[in-house]
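Here the structure is laid out as structure tokens; the discussion comes afterwards.
A single protein chain has been omitted from the complex, and every remaining protein chain is retained in its original position.
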Amino acid sequence: MFDTQFLIEVLVGGLLSGVMYSLVAIGFVLIYKTSGVLNFAQGAMLLFAALTFVSLVERGTPFALALLATLAIMVALGITIERAVLRPLINQPPITLFMATLGLSYVIEGAAQLLWGTQVHGLEIGVSDIPFDIAGVFISRFDLFAAAVAGSLVALFTLFFRYTRTGLAFRAVADDQFAALAVGLRLPRVWAAVWTAAGIVALVAGLLWGARLGVQFSLSLVVLKALPVLVLGGFDSITGAIVGGLLIGAIEKLAEVYVGPFFGGGIEAWAAYVVALALLLVRPSGLFGQKLVERV
Amino acid sequence: MTTFRHAKLALGAALALGLVTSLPTFIPQAKADEQFFPLQSYRVGPYAAGGTGFFGGFIDYLNLINIRDGGVNGVKLTWDEGETQYEVERGVEVYERLKSRPGVAAWNPLSVGIAYAMIDRISKDKVPLITINHGRTDSTDGRVFPYVFPLLLNPYSETSGIVNYIATREGGAEKLKGKKIVVLYHGSPYGKETIPIYKLLSDKYGFELEQIEVPHPGNEQQSQWLSIRRAKADYVVLRGWGVMNPVALKTAQKTGFPVDHIIGNVWSNSEEDVIPAGDAAKGYVAITTQASGAEYPVLQEVIKTVYGAGKGNLDDKKRIGSVYHNLGIVNGILNVEAVRIAQEKFGKRTLTGDEVRWGFEHLQLDPARVEALGAKGLFHSINVTWDNHEGNGRVTFQQWDGAKWKVVSDWISPDWAALRPIIEKSSTAYAQERGIKIRTSGDDPVGQ
Partner (left out) sequence: MTTITETTVAPTRLSWLTPNLLGVALLLLLGYGLVPWIGSDYLMDAVLTPFLALALAAIGLNVLTGYAGQVSLGSAAFLAVGAYAAYNLNLRLPSLPLLADIVLAGAIAAAVGIVFGLPSLRLRGFYLAVSTLAAQFFVQWALTKFGWFSNDNASGVIDAPVIRIGSLSFTSATGRYVFSLSIVAVATALTARLLASQIGRNFIAVRDHEVAAKVIGVPLLRTKLLAFGISSFLIGVAGVLWAFAYLRTVEPAGFNLDRSFQILFIIIIGGLASLRGAFIGAAFIVVFPLLLSRLGAALLGSVFDSGVLEMSQRIVIGALIIAFLIAEPRGLVALIDRAVAAARRLRSSQS
């Protein structure tokens, strides 16, 4: 007996979870694309943003003001990171930069908890999560809302990159760093813009994930969900992050429900990586990643 | 030249090591008649919320005894904290650092991993290890584990207590027949520990059972809850940990499972587990050994005497009377009373770890004594003996109303008699593997 309705439910749930993964992955892609840094501090930034916002709201700041204040703090954080960490490390090998972002995540996590304490917080963003019942299939209201937010965010970035000067500079840098330098683009400025953008993504992802999990230290662990998405979609493609997220979300849930029981369950943690790996063996730079050009 | 370099390097290393090792000696030595509690606390990291509550409550109670009574019969209580971030090797480091301080009474790590790593060490050093509400189940058997005390509740009793509670809600154990219970457990050794016990109880009472794993850390549970819905479960037992708990409650709401049919275990029962879930947690029920709230006389005295003197340990006074804080208070009561009982026998002075062990093995607080301590209703009673190191703690169930926990059941007894043979089987195997002599009476010499 095969339950199609259940299959659809799992699939839809998986795709919607996948959107949440994409949201985190986009933050990674923005930075990797322009500076070749795998920014492990993305999770810490997400935690910092959510914690700042929720603490401000709990201290009586109105919602909109708290959002603006957090946004301003994230922008300042992005610019500071570019100044203090990235600029001095220019032209270092990627592994060094990666370790620097790990160090950075310690600093940000420590600072977040030092400033706002280690308490857990609930975060209500005004979307209740009573599921829609469509022909017996439950669909989460909150997840739909999150998908809409993620969609608008991506649309906004697309417009930005296509029609603004900074956006064009960003694309030039992503295409060819040296050529961009040669035509006189100022790399630090582009980087500062990119880290700011990543900070904004962290804020949005932090609020949505925070509403799902509660705002607490574990929020920084959601980056682990984004990594297989990056591998699958390619580290340097926003399209890849979205498609990868949807695929990983769906595959992960289907695997857990239909394959998991044969192994005693709990395979979600690594199933995503195995799928991503299998695909990589066919396409070593992910679905949408830039091909590696070998110079001899 | 290079020799010079290596020599300098070695010298530098030696100096640094010397600094590390000599630092403990800067700390002033304890004077006579002090009893020392080394604390492997965790105030940072993913579990900081629980750590600050528990260790805050423990310290608050020790402070109360010092300020109000001038210590236990004049013996002052002292403590020192070492941060572990809930990591085993940091716990071990703190153990090695603090173990040689004079007058160590007992260790209270509140971490399964750290507790396990300490069992060999404390058995050799002859100091009690208290794992209130958690720990290694078979250490309940004091014949094999003379120095380990899983006070009040071990994981097996917890399982039995939860099933007994569901039975009372259904109107009797015979009504469990044909009901479907799903256990949603954290994908870790802790989560898996009770799998055979639920199976055993399912066979005994005839309820249908499904046990579903949530991979660590548990921030995604869509597929598990869809499976629960498909299984048409009557009850879900939440054997969670950290962020897994609020996510479970949220996802339950998302998939339309009634929250008041979710029963949380002892690591899913705190404010920290429900507050992040917001409204989704309203109506959720969880097991506990100690009621929450600050209305008990002992809590009132803590507020008046300790916080009144500005010596309270919690930064946020709203957390006084929370689940973890009260667990810390109860833990303080049990430790202090064990010291007091041991003093009756050995004299009112600084005791050795082995003497405190004797105190714990005679830690018998009946409801009247609990009331005298100002803790009536906070916890029920305890009856530790030389071979039963758990002490038959009773459990109760509390329901979250959106702002606080409310007790919704009587004090329920787990089925200790049915569990004891399983525990003894495991502990005997351990004794054989390790070549430990099994004690045959409380007067037996202990140690390996």
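Which chain is which? They are A and B, in the order written, and residues in each are numbered from 1.
We adopt the following convention: a contact is a pair of C-beta atoms (placed from the backbone, for glycine too) under 8 Å apart; a residue touches a chain by one contact, two chains touch by 3 or more.
Keep in mind that what you see is a predicted model, and the values were worked out from it rather than measured.
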Checklist entry - Which of A:L11, A:I79, A:V127 or A:L224 touches the chain that is not shown? => result A:L224
Checklist entry - Which listed residue (B:S41, B:N66, B:T305 or B:T350) would be found touching the missing chain in the intact complex? => result B:S41
Item to check | Residue, one of A:F63, A:Y106, A:F132 or A:Y258, that touches the chain absent here | outcome: A:Y106
Checklist outcome for this item: Against the hidden chain, chain A presents residues 36, 38, 84-85, 88-89, 91-96, 98-100, 102-111, 113-114, 118, 176-178, 224, 227-228, 230-231, 235, 263-264, 266-267, 269-270, 273-274, 276-277, 280-281, 284-286, 289-290, 292-296
Next on the checklist: Under the stated touch rule, tell me which residues of chain B contact the chain that is not displayed.
Outcome noted: 1-3, 5-10, 13-14, 16-17, 19-21, 23-24, 26, 41, 43-44, 48, 52, 81, 83, 85, 87-89, 92-93, 96-97, 100, 112-113, 116-117, 119-120, 136-138, 187-190, 192-193, 196, 215-216, 313, 315, 426, 433-434
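Criterion: only the chains that are shown with their structure count from here on.
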Item to check | chain A-chain B separation of Cα centroids, rounded to whole Å | outcome: 36
Next on the checklist: Help me check something: in the complex, which residues belonging to chain B touch chain A?
Outcome noted: 43-46, 48-49, 52, 187, 212-217, 219-220, 222-224, 226-227, 229-230, 242-243, 246-247, 250, 253-256, 272, 275-280, 315-316
Checklist outcome for this item: As the complex stands, chain A meets chain B at residues 3, 6, 9-10, 13-14, 17, 113, 117-124, 128-131, 138, 140, 142-143, 209, 212-218, 221-222, 225, 252-253, 256-257, 260, 264-269
